[in-house]
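Below are the structure tokens for one structure; questions will follow.
What you see is the complex with one protein chain gone and the rest in place.
So, subunit A:
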């Protein structure tokens, strides 16, 4: 207690720390005295404990009573009391209506074009499809102001949305939406064909499929009999009409032979026609079928 605190003058530190210690000491002795009445504390504990147990009993009794009541109510409903069933029927009818409405709203997705009003305008949902397969959905959120504007959207960046909007959005919103639907459906369809070609008919392709973001230029080489002796064909498909899923220009050439035998020439020409008229994956499906047919004839 004689130590001088170098950071504080002696008098101050005695007042501060030592006084504090004294106070703590008196507190301790006081609480010791209190604990010399352990019996009262213990009796208090016992009293509270019994109270807790009583309350618990009460709670369990009440719970049992609630269960009992519920059971009897259910039994009553089962006994076809006219008032009760009317209420229940109304409730069920409303629920059915709600389910119906929800189902109808979901079904709108299948029409390809649906929308929901928002606080500032409308959020249009375009669901694309090709050959009965539901494909990707795209959203366009429009804000109804003068001028009408697109707030945000999930249309891919290479679809000419700005152009279509510049042409139609202000004057004829219907035309805008239908035009956009056309572009998106056609894009989805072309993408679907290219994806199917890559995934299902990779065996017939002799090199990677070259494609661009819009899937309107496809270039690939293929063989009718993979691993066989025939020359591969090179195909180049151009889709100049972005609202169409079939190509506008098709060139099929045969690698490795300037002078083609007439049978090869016929095949080449027929392939060109096929690519013009049928979707890409269907053409390849027919190739694969023909191959199977040939194989089965040979064996």
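The rule is simple: a contact is a pair of C-beta atoms (placed from the backbone, for glycine too) under 8 Å apart; a residue touches a chain by one contact, two chains touch by 3 or more; residues count from 1.
The definition used in the following text is that contacts and distances are computed from a predicted model.
Missing from the rendering is one chain, named in UniProt as "Centromere protein N" (options: "Enoyl reductase (ER) domain-containing protein", "Centromere protein N", "Ubiquinone biosynthesis O-methyltransferase, mitochondrial" or "Histidine-containing phosphotransfer protein"). Considering the full assembly, A:210 is the residue among A:50, A:133, A:210 or A:286 that touches the omitted chain.
Only one residue in the set A:123, A:148, A:205 or A:288 touches the chain that does not appear here, and it is A:123. Residue-wise, the contact with the chain that is not shown comes from A:242, picked out of A:209, A:224, A:242 or A:288.
Touch with the chain that is not drawn comes from one residue among A:44, A:133, A:154 or A:261, which is A:154. Among A:18, A:41 or A:105, only A:105 touches the chain left out of the display. On the side of subunit A, the interface with the absent chain consists of residues 102, 105-106, 114, 116, 118-120, 123, 125, 139, 141, 150-154, 157-158, 210, 212-214, 216-217, 219, 238, 240-242, using the contact rule stated above.
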